[in-house]
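For this view, one protein chain was removed and the others were kept in their places.
Each chain carries a letter (A, B and C) given by its place in the written order, and its residues are counted from 1.
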Amino acid sequence: MTLITRETAGVFAIAPTPFDEDGAVDFDSLSRLVDFYESVGVAGLTLLGQLGEAPKLAHQESTRIVRHVLERTSLPIVVGVSASGYAAMAALTTEVMDAGAAGVMIAPPNTLRTDDQIVQYYEGAVHMIGDAVPFVIQDYPLSFSVVMTPSVIARIAVAVPNCVMLKHEDWPGLEKISTLRRLEGDGLLPRLSILCGNGGLFLDFEIERGADGAMTGYCFPELLVDIVEATAANRDSAHDLFDAHLPLLRYEQQPVIGLAVRKYIMKRRGLLASDAQRSPRPVLTDTTRAEIDYLLARLSRHDPRVELVK
Amino acid sequence: MTLITRETAGVFAIAPTPFDEDGAVDFDSLSRLVDFYESVGVAGLTLLGQLGEAPKLAHQESTRIVRHVLERTSLPIVVGVSASGYAAMAALTTEVMDAGAAGVMIAPPNTLRTDDQIVQYYEGAVHMIGDAVPFVIQDYPLSFSVVMTPSVIARIAVAVPNCVMLKHEDWPGLEKISTLRRLEGDGLLPRLSILCGNGGLFLDFEIERGADGAMTGYCFPELLVDIVEATAANRDSAHDLFDAHLPLLRYEQQPVIGLAVRKYIMKRRGLLASDAQRSPRPVLTDTTRAEIDYLLARLSRHDPRVELVK
Amino acid sequence: MTLITRETAGVFAIAPTPFDEDGAVDFDSLSRLVDFYESVGVAGLTLLGQLGEAPKLAHQESTRIVRHVLERTSLPIVVGVSASGYAAMAALTTEVMDAGAAGVMIAPPNTLRTDDQIVQYYEGAVHMIGDAVPFVIQDYPLSFSVVMTPSVIARIAVAVPNCVMLKHEDWPGLEKISTLRRLEGDGLLPRLSILCGNGGLFLDFEIERGADGAMTGYCFPELLVDIVEATAANRDSAHDLFDAHLPLLRYEQQPVIGLAVRKYIMKRRGLLASDAQRSPRPVLTDTTRAEIDYLLARLSRHDPRVELVK
Partner (left out) sequence: MTLITRETAGVFAIAPTPFDEDGAVDFDSLSRLVDFYESVGVAGLTLLGQLGEAPKLAHQESTRIVRHVLERTSLPIVVGVSASGYAAMAALTTEVMDAGAAGVMIAPPNTLRTDDQIVQYYEGAVHMIGDAVPFVIQDYPLSFSVVMTPSVIARIAVAVPNCVMLKHEDWPGLEKISTLRRLEGDGLLPRLSILCGNGGLFLDFEIERGADGAMTGYCFPELLVDIVEATAANRDSAHDLFDAHLPLLRYEQQPVIGLAVRKYIMKRRGLLASDAQRSPRPVLTDTTRAEIDYLLARLSRHDPRVELVK
């Protein structure tokens, strides 16, 4: 069984959960999606995050999805286990780790405010899930309203050694990466794998700042893989490629409707049979879909991989 | 099977979840607690609310607690089914209603802001749990950051007829009760049962304003029953009794440590074998316990029912 | 010129700003109010706090009010100078200190989240107002959404030595007082004067925990003075007196309408010519006023000082 480590690098694609028009989980599309991610060279997958519609799943559905993916692929799988309490978190963690997951991801509850509260929350979590399960801190203040300074992250990482990875989606976030790497250099922080989120909106510079990769769900994971791998080779061409995707990437990274945009494109790519979301969900208007189509058409002039189902 | 209705009145005690020192659910104490609530004349019980430490329970524990109580008593039981998504809410609702619950309680997620978002959330919830399950709106802005005006409550009650009860714990809240009753008189709101929370801190006036009772967890539910029943008979003596409890009631109604205070007193009353809470939990210091003991001693001079285990 | 110090004790009454029915500042009532506060033995006054409707005053009005009070009394005056930026804060501070104020009070802006942000904010403020002006930290999370741990307060007090007082209105807050006093005993925190707010809702125990007094605006400051002075002498009688006021105190301490309740009672006490507030303001209904009258009538049976204008 592969586990995530402090050295894990590359792209962990956050997989959406495919539903059919009636709201049932569409396991055929899920299989197709997993195969697709493997084919484009991602390093791993993340399941049951916010953008996997995890909160809309019943408990049994969540674990069935994880098992399905684990049977389909040998890629390492990180599973979101954030819950309103430690008991549910620990139960899900045990279940998915037994099934073969590579690690779990834990977001802070939005009631935390002070530095001490944040550190104590992660200490308490590890007390429950145990110190043998490698886990990822999800640092996403825009969504969770919890602000973690680099020194708080360092306190957590020192206190609980199975903290091996940071899903970084603070905004602004570039200096934070530099600061964390400097703390590591100064011996104040054990090395963490840093994978970046935020839809990839700053991935061009995040990699240059020292991030190990991306953990996000952009509808063209090929682009994320390219950026993570290509930067060192030729800075300008990496930015050229990134910039070609930026108009669409920005459009997809909107709150509220972002997942609907992503699923619409993945359906057009032939990956999902339906772009349905479970309720509550936004509905894309014809105008919105036309804007996406226009952005895709423009992108296809720069990136030949943009071939779409009619 | 009894269901809650628009006419339900009296005290619905919010039962804490008893744990032993190792954090396991203590079903013996739970039985004793249920018998006690019956003996003091409550009209019903509420399980799996915030102060029942619901978020700290694993799914199977939650349903086992509900079944245990339903087997022990014929009192109507309201079950909190708030969840981060509709699928989990609907699954738990089906389970507890099948087991014999009298209704469910739904709190708004703290991401809701506008009037329309709130109304749509409850419409969506009823779409999932069905229109045959009577439910309670939990209106608790201090905890959930969601503010519901009387007109929003009216919109929900008109849109989804199985909304039959309001757990009212807005603060300030007295005028809100008067306004809701006036809207009912004007035909703009179907009658709702209004039961008040907030630990009972304003129960003396809430009943006078037209509330039908209380739904809260004060450690002396006898007082709540007295206030709900006695007010009409003799206003002054009802306030005298209420005022005697107010110093303690105020102390118990503190955020963060309130449940620990409640459990400590319930242990001293011989109802709970332990006052343990599941982590994360506050710990009462010796000074705090001494303050509670002092308040209990003072209260015992006014209310002879305050007899405690040494 | 008297300045507040680390040893300042007693009651600092937070004075409401009297307006006439047209919304103009009523300086006659203000004079009467100041004389009244002196007569009941307060140790000082606080002007331009939230409950002084400071945000509703134009700049010139604010400073005119401060000057008026400083000319009327030799009591030490603390002035709230919280502003959206340092420049306005520094300008107001200079003006009121030159006029003879005893110190200023600074609340944290509600955008602060992390420990470091809070400490840096106060360091920046002192950089602007200078290190010769003694100031009060206002610690009021319910209103400002900024949570300051005891260790953050210690960091501020160590970093900027003109921090001499804490206005403590955290909730729950009793253990915080004990912790701060313990930090002082351990040499980790320079002594701070701790005056308590929250309308006095926990003043009975706050004094026992080591607070130096109260800084709040309860409509019977006589009670606050009694509690601060009497506790050591006879615990039971101090609590008896406090408990007699608690039903009214709780009623006045409601958010949104609390100041309207306070002004209504101060008008009934003959202190204010009008209970008008500047817009936006809540309006008390007849039912609310009748509830206050009822509480006053009940209180007058226990406290002979409750004599009211008809």
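One rule holds in what follows: a residue touches a chain if its C-beta (ideal position, glycine included) is under 8 Å from a C-beta of that chain, and two chains touch if they have at least 3 such contacts.
These numbers come from a predicted model, not from an experiment.
Remark: the omitted chain is touched by one listed residue; of C:A88, C:L188, C:A230 or C:A273 this is C:A88. Checked against the full complex, the candidates A:L201, A:V225, A:L271 or A:V306 give a single residue touching the omitted chain, namely A:L201.
Residue C:L57 is the one among C:L57, C:A99 or C:A230 that touches the chain missing from this view.
Contact with the omitted chain, checked across B:V104, B:V152, B:A211 or B:L296, is made by B:V152.
Interface residues of subunit C with the unshown chain, by the touch rule above, are 53-59, 61, 83-88, 90-91, 110, 120-121, 124, 127-128, 278-280.
What subunit B contributes to its contact with the hidden chain is residues 113-117, 141, 146-149, 151-152. By the touch criterion stated above, the residues of subunit A touching the omitted chain are 171-172, 174-175, 178, 201-202, 204-205, 209, 236, 239, 242-243, 246-247, 250, 254-257, 285, 287-288, 291, 298.
Everything that follows uses one rule, which is that only the chains that are shown with their structure count from here on.
Overlaying subunit A onto subunit B using CA atoms gives a rotation of 180 degrees, to the nearest 5. With each centre defined as the average position of its C-alpha atoms, the distance from subunit A to subunit C rounds to 48 Å.
Subunit A and subunit B have CA centres that are 38 Å apart. Distance between subunit B and subunit C, defined via averaged C-alpha coordinates, is recorded as 33 Å. Residues of subunit A in contact with at least two other chains: none.
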